[in-house]
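This is the structure, below, for whatever I ask next.
Removed: one protein chain of the complex. Kept in place: all other protein chains.
Up next is subunit A:
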Amino acid sequence: MKLQTILSLGVLGAAMIAGSASAEVRDIRIGVDVPYEPMEYRTPDGELTGFDIDLGNALCAEIGIECEWVVQGWDGIIPGLMARKYDAIMSSMTINEQRREQVLFSDPYITPPSAWFAPADVEIGTPSEESLEGLTLGVQRGTLQDNYVTDLYGDVAEVNRYATADDMVLDMDSGRLDAVFLDFPIGKSTLLDSEAGDYKLVGEMITEPQEYFGEGFGIAFRQRDQELAEAFNEALATLRENGTYDEIHERYFGKE
């Protein structure tokens, strides 16, 4: 019995080594954690969809490989990559130094935008020091949005800081806030979609400057898969040029 187990493990191991040594640019599997609407989620009939999924599929098509999506919880998503359960992670992962020590990132493929939201009846022009002067603004405490609003408008407007986004939405419902600054996807699903008509987007989506908004999301690979990462970077550049990227972006985030 014991011998058998060892033997079968040995065979399995040999197969794995053989598998990893083959083909240079091969079909790959991509790890993703769902749901994180609208980046990656399931449609009611169970189909995977979202910005990451559509862009990932387009990238694979561009490179000319087959991609299979593997759903993996967030906690174990990097260990899963190391354990070869999949070969890449495309799951709204923000590029940062700590992660860079473990994985190899592609070029950022999106910088998640933040945006201003206000009750439909509040008249605010394009957000600026003049248009926000004297207003009460809401942010979630300790977020990049908090830092941004405090630094840019803390002197001219009153900034209310909330423990959760829910408290903030509640206070805007009650009329205590003139505008809130949120991650665009959260604002869209909690304010624009679920309370349709009561709230509106104010001004453009904001992704700059980088010191507040970070480098953006990247696709993660194992450190040794340089060629794979380069193939994705090239494909990403092509998709940005030929308009495919904009088309997918527009599908989930509306017109710029």
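Basically, a contact is a pair of C-beta atoms (placed from the backbone, for glycine too) under 8 Å apart; a residue touches a chain by one contact, two chains touch by 3 or more; residues count from 1.
Rule of thumb we're sticking to: contacts and distances are computed from a predicted model.
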| item | value |
| --- | --- |
| Omitted chain (choose from "Arginine ABC transporter permease protein ArtM", "Hydantoinase/oxoprolinase family protein", "Sigma-70 family RNA polymerase sigma factor" or "Phosphocarrier protein HPr") - UniProt protein name | "Arginine ABC transporter permease protein ArtM" |
| Residue touching the undisplayed chain, where the options are A:49, A:94, A:147 or A:207 | A:147 |
| Which of A:94, A:160 or A:233 contacts the chain that the document leaves out | A:160 |
| Absent chain, residues of subunit A that touch it | 141-142, 146-147, 160-163, 167, 170-171, 173-176 |
